[in-house]
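Every protein chain of the complex appears in place save one, which is left out.
First chain written, first letter: the chains are A and B, and each begins at residue 1.
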Amino acid sequence: MVTLDQPALSQAEPRTTSRVQPLLRFARRNTAGILFLLPALGIFGFFVWYPVVYGFILSFQKNAFYGVPTFAGWSNYRFVLHDPLFWTAWRNSASYALYGLLIGYLIPIVLAIAINEIRHGTGYFRLAFYLPVIIPPLVTAFLWRYMYTHDGGLINSLLSVVHAAPQPWLQSPSTALPSLVIVTTWANMGGTVLIYMAALQGIPAQLYEAAELDGANIWRRIWNITLPQMRGIMLILLLIQIIATVQVFTEPFTLTGGGPDLSTMTVILLIYNYAFNSGNFGAASALSVILFLVLVVLSLIYFGITRRLNLGGAE
Amino acid sequence: MQLSIKGRRRITLRATANHERSIISDLEFRKPAVKIAHWTIFGLLLLGTVLTIGPLLWMVSGALKPSIQIFNTPPVLWPSSPEWINFVKAWQQLNSLRYLANTAALATGAVALQLLVSATAAYALSKLKPIFSNVLLFFFLSTLMVPAIAYLIPQYFTVIHLPIFGISLIGSWWAIWLPEAANAFNIIILKSFFDTLPNELIEAARIDGANAWQIFTRIVLPNSLPALAVVSMFTIFATWKDFLWPLLVLNDPNSLPISPALYQQAIAQNSYQPQNVLLAGFVIATVPPLVLFLIFQRQIMRGVVTTGLKG
Partner (left out) sequence: MTSRSFGNPMLSRRTLMRNAAIAGAGFVGANILAACGPASSSNGLITFTTNELPASSNPAQVKIYQDYVQTFQQNHKGVTINALNDPYTTQGYFTKAAAHSQEDMVDAPFTDPQLMIARGTVADITTYAKQQSFFSSYTPSALAIASSGGSVYGLPYAGYQLGLMFNIKLIKAAGLDPASPPKTWDDFRAYAKQIAQKTGVPGFVELTNQNTGGWHLTNWIYTGGGNLESGSGSSTQAVFNNPVAVAWLQNLQAMKFTDKSLYNEVLVGYNDALQIFGTNKAAMVVEASDTLPALQTAYQADMTNIGLWPMPQSPTNPGNATLSGGHVYVFKAGDSSDVLNAAVEWASYYRFDLSVIENSTVQAAASGLPVGFPTATIFTGSYQQSLQAISQKYANLPLDNYALYANSGLALRPEPPVQTQAMYAALDPVVQGVLTSAKADPQTLLNTAQTNFQATLSSGS
């Protein structure tokens, strides 16, 4: 779109006689804009763009923290790839994402549809399901640790009231990861519910009316109209959730520290341990770069989908 | 992000039910079977909210219990004689006031800096459109694809030794404010809002002799308060939740915000806080964001919807 304040640059200037004038014009047109961009350019330059590039450099250096950095070639990458924990961590991060989808992906969709159909208390439900999102993750983590306590914790106590066997929750390699996922899901699903609810309200009423006239019952309407209409947003949130789960730090760090027996040692925790437990910043940087590449690929998929949906959208 | 722009135009949260139909029509709703199903789902949802609100109440009740009742089977839902003293202990022994004040000050600074950085950039990209602004917009947006955790280590190095300036930000709150201000989501939110401000308004001001700065402060900002409020809210909540980064860059425990401070008190080998006092500390840490949320819930939830940002 062309607006008054933005004539095309190539436009001829018939009355110009001097060669300086176009320069002045150019300056007048751009100076303010560039000045206004400077704070953001500075901040992004120093704290995002530069670190991203620097991370690649660090991954090829040795001993960058406590001495003079030296070129290390691929040795940091070799170290990371040969570390038996490398695959453990990736397997755990992948399971974290998978459990996250199993436990946490469908619940918000179901909740959103249900709340949207309820004729009473919509505001309350929206609020109540969103509430955990604003609790500081550290509080969430310790609150759940308190409830997961094996002897006398709320959950096992309630189980014993109904004569069910106590569960080990965070204390067993087979249940620790799912238990963490329950915590992350509890803490994060509220936002997703709101987004789905908004998407539901964007579905045109005529579609339902037409379907009803065609004799489609409620289940068929959900299956044939609601879900297809939400397909795009469901796909996007699927990817966002995967990317977000891989980045979770506070919960495993504070609740299990990677245990028991490495069953919750995620890629992020491993990076943290390399850097701050062993002081091996080269290995930490190398693993960060690998993680970075994996997540960028996922992000590219996400943006690809967003773009495609957008082209097909209302614009 | 295009999605969000579209979303904001199209989506309004339904304040009162039934002004537009959903899956079930009003006519259908009168059928007894549907009514029964409705109330069943309603009951299940109520039960569901017990799962979200229940743990929070459990935290409060735990904070009021004597040590001996904390891990009781069957669970003591509410202590017979609540120990309010635990809150006093938490307030004093956990230095809650200091850490709450730190967090509030950190949040205030973060809001100011983020608004400044994001609003100026959004204004330039939306209205001034200098040369290369499309390329720059792409560069800003591309940071969304880069998860922050993946450049944690080099970012930490940067803060230790800021290039060009050659200074260390360690121990200073700038080490939190500056990196946090690099937030492309804010730029998107504000730019998409500024895009909806009519150009005629700005053109009229320019004809009246206003320069770019005056237009920014007198026309653009005052007309964008809802968007600025959303950005501010998200910034405050993000600061309140911040955990790992302050732990890394703030070397003085007295300058920590509340989450990492509580972590140190809960884990440190010489602090030995009993469980009920810790729980009281967690309640104290939760109250400010909770109150803020209850006051601004409409704006915040609308913000979540328009940005797709999950809090």
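Convention: a residue touches a chain if its C-beta (ideal position, glycine included) is under 8 Å from a C-beta of that chain, and two chains touch if they have at least 3 such contacts.
All figures in this text were calculated on a predicted structure; none of them were measured in a lab.
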{"item": "Identified contact with the non-displayed chain, of B:Ala112, B:Ala210 or B:Ala238", "value": "B:Ala112"}
{"item": "Option touching the unshown chain, where A:Pro22, A:Pro204, A:Gly279 or A:Gly304 are the choices", "value": "A:Gly279"}
{"item": "Contact residue for the chain not shown (choose from B:Ser25, B:Ser142 or B:Ser172)", "value": "B:Ser172"}
{"item": "Which of A:Tyr50, A:Trp186, A:Tyr208 or A:Phe292 contacts the chain that the document leaves out", "value": "A:Tyr50"}
{"item": "Which residue of B:Thr49, B:Thr73, B:Ser142 or B:Gln264 touches the chain not shown here", "value": "B:Gln264"}
{"item": "Chain B residues touching the omitted chain (full complex)", "value": "67-68, 71, 92-95, 101, 105, 108-109, 112-113, 116, 159-160, 164-165, 168, 170-173, 177-178, 247-248, 250-255, 264-275, 277"}
{"item": "Footprint left on chain A by the chain that the document does not show", "value": "35, 38-39, 41-42, 45, 49-50, 63, 65-67, 79, 82-85, 149-151, 168, 170-173, 256-262, 273, 276-283"}
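In the analysis below, only the chains that are shown with their structure count from here on.
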{"item": "Chain B contact footprint on chain A (complex, rising order)", "value": "3-6, 26, 29-34, 36-41, 43-44, 46-52, 54-55, 58, 64, 111, 113-122, 124-139, 142-144, 146-147, 149, 151-154, 156-158, 160-161, 186, 188, 190-192, 194-195, 197-203, 205, 208-209, 212, 218, 221-222, 225-226, 236, 240, 243-244, 246-247, 249-250, 253-254, 268, 271, 275, 281, 284-285, 288-289, 291-292, 295-296, 299-300, 302-303, 306-307, 309-310, 313-315"}
{"item": "Chain B - residues contacting chain A, complex", "value": "1-3, 6-7, 10-14, 17-18, 20-25, 28-29, 34, 38, 41-42, 44-45, 48-49, 51-53, 55-56, 58-59, 62, 70-75, 116-118, 120-121, 123-125, 127-131, 133, 136, 139-140, 143-155, 157-158, 162-163, 178-179, 181-182, 184, 187, 199, 202-203, 206, 211-213, 216, 237, 240-241, 243-244, 258-260, 262-263, 266-267, 275, 278-279, 282, 285-286, 289-290, 293, 297, 301, 304-305, 308-311"}
